[in-house]
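Single-structure report; data block below.
For this depiction, one protein chain was excluded, whereas all remaining protein chains were kept in their positions.
First chain written, first letter: the chains are A, B and C, and each begins at residue 1.
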Amino acid sequence: MAGVPLAWYLILSAILFALGIAGFLFRRNLITMFMSIELMLNAVNLSFVAFSYKFGRVDGQIFTFFVMVVAAAEAAVGLAIILAVFRTRKTLAVDEIDSLKY
Amino acid sequence: MPADFIPSTQDLLRLLPEAVLVAAGTIGLVLEPLLRDSRKRVTGVFSLAGLIVALWAVVVSRAYPGTAFRNMIVVDGFATFFRTLVIAVGILTVILSLHYIQRERPESGEFYPLLVFSVAGQCLMAVGNELIVIFIGLEISSIASYILAGYLRDDPRSNESGLKYFLLGSFATAFFLYGVAWIYGATGTTNLREIGDIIAKPEIRPPLVIVGTSAALMLVGLAFKVAAAPFQIWAADVYQGAPAPVTAFLAAGPKAAAFAVMVRILMVAFDPIGAAWEPLLWIVALATMTIGNFAALVQDNIKRLLAYSSIAHAGYVLVAVTAHSDAGSAAVMFYLAAYAFMNVGAFAVVTHVARAGERRLSLSDFAGLARREPAVAGLFTIFLLSLIGIPLTGGFFGKFYIFKAALESRLYLLTILGLLNSAVAAYYYLRVLVAMYFHEPAAGTVEAMPVTPGVSFVLWFSAGATLLLGIFPTLVLQFADQGASLALVR
Amino acid sequence: MMEQLWLIPALPLAGFVVNGVLGRRVSKAVVHTVAIGTVALSFLWVLKTLSALMPLETAHVERYGTWIASGSLEFALEFAVDRLTAVMLLVVTGVGLVIHIYSVGYMAHEGGYYRFFAFLNLFMFFMLTLVLANNFLLLFVGWEGVGLCSYLLIGFYFLRRSATTAGNKAFIVNRIGDFGFSLAMFLMVVTFGSLDFAKVFPAVEKMPVEAAAGVVTAICLLLFVGATGKSAQIPLYVWLPDAMEGPTPVSALIHAATMVTAGVYMIARSWPLFTHAPLAMDVVATIGLLTALVAATIGMTQFDIKKVFAYSTVSQLGYMILGVGVGAFGAGIFHLVTHAFFKALLFLGSGSVIHALSGEQDLRKMGGLRKHTPITFVTLVCAGVAIAGVPPFSGFFSKDEILLAAHHHHPWMYWIGALTAGITAFYVFRAIFLCFFGEYRGEGRPHESPPSMTIPLIVLAALSLGGGFLPVPHFLDPVFPAMEGQHESALVFVSVALGLAGIGVAAWFYVLRPGLADRVAASLGGLYRLVYNKYFVDEIYWAAVVRPVVGGSRTLLWRVMDAGVIDGIVNGIGGRARDAGRLVRLLQSGNIRSYATWVLLGSVFAIIGMGLAGGLR
Partner (left out) sequence: MDTFLFLIFAAIAVGCGVIVVSQRHPIHSAISLIGVMGSLAVLYLLLGAEFIAATQVLVYAGAVMVLFLFVIMLLNAGVEPPGGKSWPVRLLGIPLLVVLLGVVSFLIRGWIPVKETVVFGSFTGGGPRDVGGALFTEYLLPFEIVSVLILVAILGAVVLGGKEID
């Protein structure tokens, strides 16, 4: 019976997770950085669903479901924070936002 | 199977404090638009009442120890201790904020419901027995904290603080989640007790490399929340930029809850692989103390100084976690309680001295405080002495129990380095003391300002608690001892 | 039978509270009445208690309840009196009372009158707690408390910058000592499961010698680190001379008679531990002897009258430590007692001189004062002969007991000790001669001090002269292990002769042939400069500890730093020692992406570390 090795799914998940980190590190725009975090969460979700398949149980998918809700909530708050920052600083460039330091 | 939908009364009683908190927050939220701007403080008073009722609910649910909601939460001594602690921190923060929020952003009453929700999230973290509950509790607490840190949205410092906390916090949460996914993949469960049982059995346990890696990823997330090195970097900036009462809250409440989760996860789920995480925590504890203390040496901004000091204190607590014993867990609990009071007290002083707009935060603004406001300076002295760890203050016994536990676990070198660290730490607290008592106030210093009743209450209460913990530590120690043996509630 | 021992420390505490709360609103008379009254009552209570408890062959313990109970560990709230404590109580309350009375005159013209007396009372409270404690934890509470009060009182003249620096120095150096003490406590808890004297000491006795050797030696050495801090021994003595910035009564009470002797008391109290650690005893004795010698030589060259006596204190503390180090615990405590008398007198006398000269402390600007301040002169000479070890005055008895015990231990220790005795006699009389003989070299009109100051001087003078006849060592015999060895008159003669020679040389240099001293100093050249600059110890600490840290971090920083941090350094402010902390600022650049990199770095390390650790099992 031909099938895809489960490990491939997990490695895909790892790749996407790493891409998310890369985006967070190398992008200099607040919104893109935030989107990179969403990418990381998606990667985690893929792992959960794959493991759920591995055990033949639904609980991994439930976890994914909750992660999605959390991600949506984070998106609302995160974008509100970004809006507030933009309002006082008139910029989205993350490197400009470093007045608190040392 | 309709019976499955309806939780038993006992289940509900075990969840009573969280239910009370959520109800209080929601009602406060509904109340808020009905009030005129000048009456927004009513939400604060209402939330205060809600928190006090929640404290009562903790006592009620303490009578029903055990698990609830299909092992999702567990009410034991450990949970009760931390629930009490975070609610107490919440109460003090609300009182501290009553005047502050009115002054800095008068039109909004949402502050208090947010605070109450955050406390509810921390309570969930304390009782969580299942990673999914812990995760949601963590997110409730964190998201509310992000908002609170950036609450003064017209102040660039405040919203920079919120942004940094939010972005880096979410970044670290992703690591935590990835770890959860892996441990689920390795053991097929997210229940802490079951994970521990599976790992303990050599015949069915997954490869230890995988368990270790999952534990590492989860620890990254938790170490971030407690501001342990090298994940401490956010803390100073966020604490400095956040409104002063919020900083007091952040450095005490969420940190205590994150430590509760860390201890529970390590002691219950990853207890069998102690040999793997102990060396790691050893290094982290040392690095955290050292970085916190040395960075604090060079600070001239009092909020930042206290921020680094709070990092260093997290390092001491980590020493107790590294001890990996019941005595260590008890020391964690006692220290966090002692730390919560001295920390909130110190920030209450900062709130008072900083004045409107938090402009007066430099060390030189504290010059001559002893003569301008002897009472405030005297109380601040108690907090600073406790932070140094002088006997007859809570800080002393906290350190005493931490290092005793560490020695019992044969962490000789770490104990020595930790004690050396606390010797170094004396220096920067001393700078504040010297400024207060021995320096002339800078030219053009404003006159003494009356201490608002809220700040005054928090000051006296925290000072009393700090001294009480230093003179009669047994009061709290007994609870900590009872709560520390997590293994009993199998 | 309860004797209400708790009243002894509680009375001064009450004085502190009253003066602290109300002091600002009431007159000076009320302030010092309260302060002196509480100490006097405490003193009387000591007398009453002791007379009721005599002959006090075994310790009298009073338990007020359990202080802390956690698991197997329990600390009782207990005070105890045995003969050692009795001696200490009498010294602390007695000398304390005298100095309180003296302070009324000395501080009459100073600001912060109520604060001064409140701190003084607080100090008495902690010192008495320290002495009465029946476990190491309570002792440590007192130990830290006296340190704190000392710090507050050194920094009392807070408008003087040097006073604050001195306070800081005392605090930080003592932190190093306390580090040793707390580590010793932890080791005791782990080893014996308790900190109670009543449990620890019998446990040591029962331990087999081989098992005890390692851990008990470690405990003793760590306790001794604590003692070097508090009792100003090499290498931590540097704070005490600077502590003279505080008001003179403080120097007399805290930095001569009571607090600094806490280390000696603590070692004597822990004798069952120390007798099981011969190596630690040797270290203690050697350090004590070395401190005695080094500090005495520095004392010869100082011109600030209080500095002379400060180094003298360090040196005499060295004697006491030598005493307890060679196992002559009774002799060490005896010297502690006599020293409390004559050193308090020396300080109070110098205070009287300084008071007479409106604040002048430089010996070169004094001279001929015996005509103007006769009482001070006579009493100081009494102290001088006592410290110089002239028989039959107090210092003679106590010092000789120590020296004989040292001889019994190692003859070379006796010879160095005796030489030090000669030097001691020389520098004390050098100060006295410079101050009271010859021509008056200063400006202003000297005047004798008020009776509130001279009466304490007279009381202390009587004690200094006659204190040697107090049967302290005999009284302490039941407490300490017996010392064998016999009285060797030849050795006594040698040390007395050296003492008299010291006085003679001083008289020759500074009275008969003034100017000779300078020529000798000049001819000694480099050696003199070395001693005059206190062996450059402060400088060495600076070069060995502070500079490398600073230099190292500088170099590193310039190489790898962010532009923002360079600016921070260039515009940087603050002390150079704090540069070490700047290294940490390198990480805190404020940039979110950099922060995320550190988080990632930590995660990678954590994964690799845990993965390896997990896989290796």
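What we mean here is this: a contact is a pair of C-beta atoms (placed from the backbone, for glycine too) under 8 Å apart; a residue touches a chain by one contact, two chains touch by 3 or more.
Quantities reported herein were computed from a predicted structural model and do not represent experimental measurements.
Engineer: Which of the chains on display does the removed chain touch in the whole complex?
Structural biologist: A, B, C
Engineer: Any idea which of B:L16, B:L48 or B:M72 touches the chain not displayed?
Structural biologist: Once the missing chain is taken into account, the touching residue is B:M72.
Engineer: Among B:A144, B:A223, B:V349 or B:L392, exactly one should touch the missing chain; which is it?
Structural biologist: With B:A144, B:A223, B:V349 or B:L392 as choices, the missing chain is touched by B:A144.
Engineer: Which parts of chain C are in contact with the chain that was left out?
Structural biologist: 562, 589, 591, 593-594, 596-598, 600-601, 603-604, 607-608, 611
Engineer: By the contact criterion defined above, which parts of chain A meet the unshown chain? Give residue numbers in ascending order.
Structural biologist: 1-12, 14-23, 25-29, 31-32, 34-36, 38-39, 42, 45-46, 49-50, 52-54, 56-59, 61-62, 64-66, 68-77, 79-84, 86, 92-93, 95, 98
Engineer: Considering the whole complex rather than only what is displayed, give the residues of chain B touching the chain that is not shown.
Structural biologist: The list for chain B reads 1, 4-5, 7, 15, 18, 22, 25-26, 29, 69-70, 72-73, 107-108, 110-111, 113-114, 117-118, 120-121, 124, 130, 132-133, 136-137, 139-140, 143-144, 146-147, 150-151, 153-154, 159, 162, 186, 206-207, 209-210, 213.
We take it that only the chains that are shown with their structure count from here on.
Engineer: Could you tell me the distance, in whole angstrom, between the mean C-alpha positions of chain A and chain B?
Structural biologist: Computed value for the inter-centroid distance: 26 Å.
Engineer: On a C-alpha centroid basis, what's the spacing between chain A and chain C, in Å?
Structural biologist: Roughly 62 Å, centre to centre.
Engineer: If you average the CA atoms of chain B and of chain C, how many Å lie between those two points?
Structural biologist: Centre-to-centre distance between chain B and chain C: 40 Å.
Engineer: Can you pull out the residues of chain A that are in contact with at least two other chains?
Structural biologist: Residues 24, 33, 97, 99-102 of chain A touch two or more partner chains.
Engineer: Can you list every residue of chain C that touches 2 or more other chains, as numbers and ranges?
Structural biologist: 585, 588, 590, 592, 596, in rising order.
Engineer: For the complex, give me every residue of chain A touching chain B.
Structural biologist: Those in contact with chain B are residues 10, 17, 20, 24, 30, 33-34, 37, 40-41, 43-44, 47-48, 50-51, 54-55, 57, 59-60, 62-63, 66-67, 70, 73-74, 77-78, 81-82, 84-85, 87-89, 97, 99-102.
Engineer: For the complex, give me every residue of chain B touching chain A.
Structural biologist: 132, 135-136, 139, 143, 146-147, 150, 153-157, 159-164, 166-167, 170-171, 174, 177-178, 180-182, 184-185, 188, 190, 236-238, 240-241, 298, 304
Engineer: Quick check: in the complex, which residue numbers of chain B touch chain C?
Structural biologist: Result: residues 163-164, 167-168, 171-172, 175, 207-213, 215-217, 219-220, 223-224, 229-231, 233-234, 236-237, 273, 275-277, 279-280, 291, 294-298, 300, 327, 330, 385, 390-392, 396-397, 400-401, 403-404, 407-408, 415-416, 419-420, 422-423, 426-427, 430, 434, 437-440, 472-474, 477-478, 480-481 of chain B touch chain C.
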